[in-house]
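Structure below; questions to follow.
One chain of protein is taken out of this complex; the other chains stay put.
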Amino acid sequence: MHLGSAWYPEQWPESRWPRDLELMRETGFTVARITEFAWSRLEPADGVFTLDWVQRVVDLAAQHGVAIVLGTPSAAPPAWLTFAHPEVLPQHEHGHVQGHGARCHYRAGSPVYQSYSNRIAGEMARRFGRHPNVIGWQIDNEYWRMSRDPETTAQFQGWLRRRYGTLDALNAAWSGAYWSQDYFAWDQIEAPNPGANPGLMLAWQQFCSHLYVEFQHGQIQAIRAHAEARQWICHNFHPNDDFDREAIGAELDLVAWDAYIHRTPRFVPGENAHDCDRIRGLKRKNIWIMETQPGTVNWSRLNLHQPQGQMRTMAWQMVGHGADAVLYWQWRSAPGGQEQYHGSVLGQDGEPRPRQVEIARIGADFAKTSALLDGSTPRNQVAILDRWRDRWVLRHQPHHHAFNCVEHAQSYYAPLQRAGVTVDVLDRHLDLMPYRLVIAPHLHLGDDMIAFALHAFVAMGGHVVLGMRSFFKDDENRLAPERQPGPLAELLGGRVRDHYTVEASLSVAGDLGAGRVRSFAEDLETTSPETQVWLRYDPAATAEAGWLANRPAVLHRRVGSGSITYVGAWLDDALADQLIGRVLALARMEGHLRVPVGVEVCARWQGERRILIVVNHTDAAQVVPLPQPMRDHLGDRVSSDQIELAGYGVAVLTTV
Amino acid sequence: MHLGSAWYPEQWPESRWPRDLELMRETGFTVARITEFAWSRLEPADGVFTLDWVQRVVDLAAQHGVAIVLGTPSAAPPAWLTFAHPEVLPQHEHGHVQGHGARCHYRAGSPVYQSYSNRIAGEMARRFGRHPNVIGWQIDNEYWRMSRDPETTAQFQGWLRRRYGTLDALNAAWSGAYWSQDYFAWDQIEAPNPGANPGLMLAWQQFCSHLYVEFQHGQIQAIRAHAEARQWICHNFHPNDDFDREAIGAELDLVAWDAYIHRTPRFVPGENAHDCDRIRGLKRKNIWIMETQPGTVNWSRLNLHQPQGQMRTMAWQMVGHGADAVLYWQWRSAPGGQEQYHGSVLGQDGEPRPRQVEIARIGADFAKTSALLDGSTPRNQVAILDRWRDRWVLRHQPHHHAFNCVEHAQSYYAPLQRAGVTVDVLDRHLDLMPYRLVIAPHLHLGDDMIAFALHAFVAMGGHVVLGMRSFFKDDENRLAPERQPGPLAELLGGRVRDHYTVEASLSVAGDLGAGRVRSFAEDLETTSPETQVWLRYDPAATAEAGWLANRPAVLHRRVGSGSITYVGAWLDDALADQLIGRVLALARMEGHLRVPVGVEVCARWQGERRILIVVNHTDAAQVVPLPQPMRDHLGDRVSSDQIELAGYGVAVLTTV
Partner (left out) sequence: MHLGSAWYPEQWPESRWPRDLELMRETGFTVARITEFAWSRLEPADGVFTLDWVQRVVDLAAQHGVAIVLGTPSAAPPAWLTFAHPEVLPQHEHGHVQGHGARCHYRAGSPVYQSYSNRIAGEMARRFGRHPNVIGWQIDNEYWRMSRDPETTAQFQGWLRRRYGTLDALNAAWSGAYWSQDYFAWDQIEAPNPGANPGLMLAWQQFCSHLYVEFQHGQIQAIRAHAEARQWICHNFHPNDDFDREAIGAELDLVAWDAYIHRTPRFVPGENAHDCDRIRGLKRKNIWIMETQPGTVNWSRLNLHQPQGQMRTMAWQMVGHGADAVLYWQWRSAPGGQEQYHGSVLGQDGEPRPRQVEIARIGADFAKTSALLDGSTPRNQVAILDRWRDRWVLRHQPHHHAFNCVEHAQSYYAPLQRAGVTVDVLDRHLDLMPYRLVIAPHLHLGDDMIAFALHAFVAMGGHVVLGMRSFFKDDENRLAPERQPGPLAELLGGRVRDHYTVEASLSVAGDLGAGRVRSFAEDLETTSPETQVWLRYDPAATAEAGWLANRPAVLHRRVGSGSITYVGAWLDDALADQLIGRVLALARMEGHLRVPVGVEVCARWQGERRILIVVNHTDAAQVVPLPQPMRDHLGDRVSSDQIELAGYGVAVLTTV
């Protein structure tokens, strides 16, 4: 278990470095990430490498017991490079070039840029690939930029040619007959504009991910040529990027994430938990939180500071979801540059800010529990399928301005959290055998493989829940040729007759109780007498919903010891709790603990030993009933039938 | 009377076509529009024409009793054309080129593009100009794009030179002395930017309309060279375009419109009625609804489906306002392409969606009433003057963020509807002799001809109502040299002293009762003792309106048996009803029926026989009193003194 931060010694005089390292140790830090933006100081002129100062930093850190993660600096090319080789700069719409002055101003597909990036990565690895205090490498930083320049466009055309073989196949896949959009030559295909053909849009997203896979591959090879095998290689994903992260993660040893409160001014525990689970799902192994915020950021409209205690609960939540390290961004702000107001551990005078006390408490926590947690990992019987590709296409064509995949996914994730049940989140990985329940909130793009996997899973006794809009399209982003859920309709014994947009919300009622649904409403029908209707739309609904009066909204069918459930609407919290409760009961599963509202239970397993991490996300004290006596390793206490958590309190429990 | 849809057989295998046509007949369809986006399949390479499949479609449709309207495909040029001739692509601000991938990516003024468009239109006409199952032609689809490229700019300069003769005349017309905006050479004049000189802006709008007149002329000639005279030629206007539709309509046999619910998520009956009347007014004859929505669209922020019954009431409303055909867009969605989520009659599996039942009911309605309605047409004694040019300039300089010509026009249109009075809407056509009452809600750009026409109309005993801001400017978009209403001030015996913007609303009171006005308030004064003040602003008005305290807001003067009324503000509904009621009484006119709120009465005339179409736009049952016994041709019933309409009910009545 590591605690630490990003550190930029190149921004300060060398005489200051010992003081920084002393303060890090006082804060309980055991790791620092360096150099990922330092290219202009690592290679101040083409081919001139100045790595001695890095050597001194790494050595000095070793003396202070602070391990180092080295970042390759390709996210911030120096001005000498981009001015000598302007062809490496990305282009946006209308040929607008992104120039020097910020970051990520490069094209991942540029052979020239790849050559420079690989060379600096290789030079660093040659120097530090055997340094005992370097524990790992980070490639680049938060892949982000897509470019629409001519060279990238030509690469896209080549990629399409390899994928489709013939233009006839591409035109068929993208419905070229529509609006005379047929292509007659490969070089007529350009990067999509907003509102482009959905087939083109999806292919472009996949191609851009492919570019980063290749870009990353070059740097990995350059490092591996020199680095000892014990030094792992990772990338830290942007909080909210647009790539096929599973493809990018494939060649990495470790997946890291930058966990900021990035959608709302205040922390939403369920969203962060779900995000961590998605990142962990990329490789189905533990992750690093390579950046997180020390209280606040600077880039929001409203940059609120977290309440006292929440930096700690957030850190422990992430550990509960599989993080083996938490690093704050950043140690101390540069005097200049775009992020002067971003949160930091030290103040502008180089001395600790008040928040450092709370961070140091996390350091003490980690020191106390490292032995217990080392090697432990989450292990779950529930999987959520939530793929980047579905989110891409639903964002591209939401059909309702208020539809949002993040919130919709929460309508399934949050009831599980409230039930004390922990989950894995899978993207394209489809080995479902470890699970007893699989939920797909919005599996918009169906294909035969996923249909087969879910069919087989149910046949083996598994339980499947499909959310609205599932199997609406195929994997080319085309309308599926059957009504939903297409290849699973027969298994379900039912299907979707039609779908309607809901302005505010609609009443529903049935076996799950009465409540409201929003955003969309699908009109379902049963085709088998075995299929049960769990919810129906109100007969006296709003004007538009006359079409839905008394129609089924949720279908369920038992199949042997398994089952399949189709949810045709976005359920409110109470209905979602009922639905999840029912399928958990069918799957004979229950939560780790019965937690009150606002308290979350996470689990890591050390072989067969279960370690529960209980986090109170509220500012009030909470009591959690325990099924048996347990030891709290943070509080050094044993509780028999319940444990009390202070506001923003945390407990790390094992059975006595 | 035709019912039908757009159909894209080129998107589907030929083996599917018979099933589509069978389902069309089951839905009561008698017409389909085809080929308007099929260029890439009609001419897959330059000069290579593949029209055999169209022949098979037209023949097969004939076998099923479905007549065909052929669209020329120029709204969607194929990629081979635009890549071989990139000069045909339009340019937006900053030289940004609109490329392949959507539609309307062409310049109407391009001679190259005109040549290609005319050639394909001619080829189609050569093949189908005598086909008995082809009843008409649609040129292009929804003219939309304006281009600011150098060639179009040069054409604009030439058009200006022909219009103004000398730069001195142009500089005088556009107030060149203002901000040193004088031009010293024709080639210094460029397409307007947002916030441009109002004279330039107006000229540009007129020039762009002229480009489409010429573009359309080429295709009409190409078709007429081969087509039998019985095949009419139309264009289907965009729901909300920006051109001089009267100029474009002049050479067409038939004007068609694409009636979508395009401003708000829910249907506003008065707006659609007004829109249909405006379209009918272009040629003063019946129209086609070439596209309308089967329940929902895909391009709104919130794509609501219409309530059950409203597709039918909307169709009947449009028939009531002069439509002889209603076609849905579209029959079945293409698997790919930008409009996958748009409403359609069939579902993605090719079988009818639930809404098809309601559409089939309209088909049955039309079958039942076709004989009655054939050859009938609206005929009215009230005209509304509502010109594109006034809307252009008021949108360009609204002077109040909440001023909106559509809503303002409704403040005159809706009271007439509530009174059961039907109207013609005229643009530049000024033969007012058929009318007894003429209303100009916002005749901002006055000119001598229109002043003369209104003066003569009043002198002949007609009644005129002018709304606020009338005669503020001249036809060059210059301030008129007199206070409003300029040349009609003497006839009115009054004029506008000044005008004020109103934030929320102001109180008024007088002969018309008490109420509120909004948006703008003009300070009127009488100059003749015969002129009556019908409304005055409240003496205790808001701060700004101190200027308006007790000032006249509405003036009225009897002139022989005619009258002129000037309305200096935007009246609320009750005041507007009073005003319209008064002028109707003066003109000795009354409504076709006394309709309750939410019920609309329309009238078509078969010679001297009047056919009333009564539409209940509400979901509740309504009772309409009848002045004499009438037969309802839809319900096959005769009613003596009243008729009951179910929610969303329709009746087609004639006197027994």
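Quick notes
Letters A and B mark the chains in the order given here, with residues in each chain numbered from 1 onward.
Here is the rule we use: a residue touches a chain if its C-beta (ideal position, glycine included) is under 8 Å from a C-beta of that chain, and two chains touch if they have at least 3 such contacts.
Just so it is clear, the model here is predicted, and its values are computed rather than measured.
For the chain missing from the display, the contacting residue among A:H85, A:R103, A:R224 or A:H396 is A:R103, taking the whole complex into account. Contact with the chain not shown here comes from a single listed residue; of B:Q55, B:S115 or B:N193, that residue is B:N193.
Which of B:E87, B:E151 or B:E476 touches the hidden chain is settled by the complete complex: it is B:E476. Of the listed positions B:E87, B:D182 or B:D511, the one in contact with the omitted chain in the full complex is B:D182. Note that of A:A62, A:V112, A:I135 or A:A334, the residue touching the chain absent from this view is A:A334.
If you put the missing chain back, the residues of chain A touching it would be 8, 10-11, 37-41, 44-45, 73, 76-80, 83, 94, 96, 99-103, 265-266, 296, 298, 301-309, 333-341, 347-350, 353-355, 619. In the full complex, chain B touches the omitted chain through residues 94, 173-185, 188, 190, 192-193, 195-200, 397, 399-402, 473, 476-483, 497-498, 500-501, 503, 523, 543-544, 546-547.
Here, only the chains that are shown with their structure count from here on.
Look at where the CA atoms of chain A average out and do the same for chain B: the two points lie 49 Å apart.
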